[in-house]
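A single protein chain has been omitted; all remaining protein chains appear in their positions.
== chain A ==
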């Protein structure tokens, strides 16, 4: 079987995000492989290491040039080869799922791993939309995974707690914290990764056209009161805070 893992290169959580001409401008921001996707790359490697009959692990990125770095990270972690559908045009997750589905079919993948929520779009849609296009079931917010033949078992979070599940491949799985601790690429593996295939694919072949337009983007910070209460006298501070919450903010009875 082949596993497809999706990766994106996104701003580091601490990176400053700028707006330019009403759009997000990542120029100068520190960029990293999306942590949520990294869990998926790691899990693919672990499934193979645990003895599942995994032939190829292929990393796929769709988007601007910067995603090459995410693919290099995945290759250095141990995936076999990478595909980059390079485009500067902005597509929403449901549109991008067209590429995922077509690549999954072309590469004969029967398991797709993708981060539960990407740190650039704050979207959870890519896994589900890809699953629907392929006619596959999906398991989201997975934090435990085992593969025995074609049978996938594990646990994932649901609205009111968590569930253990069983499903038969092919499946789309979305990954998150708790699933594993992603490995650091070692220097020898980083060197080796340079020789691995990173194929560029023409986006034109995938029939993409976004139905969602971005009208503008802004950094909206809510003005905060920043009222500081002196904490030296605990009793007085507690009383003052409660008074403010009751009478000024009116948030407690």
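Assume a contact is a pair of C-beta atoms (placed from the backbone, for glycine too) under 8 Å apart; a residue touches a chain by one contact, two chains touch by 3 or more; residues count from 1.
In this text, contacts and distances are computed from a predicted model.
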(message) Suppose you had to identify the omitted chain by its UniProt name; would it be "Sugar ABC transporter permease", "Acyl-CoA dehydrogenase", "Electron transfer flavoprotein subunit alpha" or "Monovalent cation/H+ antiporter subunit D"?
(response) "Electron transfer flavoprotein subunit alpha"
(request) Using the definition of touch stated at the top, determine which of A:131, A:145 or A:193 touches the missing chain. (result) A:131
(message) Just checking the interface: what residues of chain A touch the absent partner chain?
(response) 11, 13-14, 17, 19, 24, 36, 92-94, 97, 116-117, 119-126, 128-129, 131-133, 137-141, 153, 157-168, 176-178, 211-220, 222, 224-232, 234-235, 237-239, 241-242, 244-245, 249, 251-252
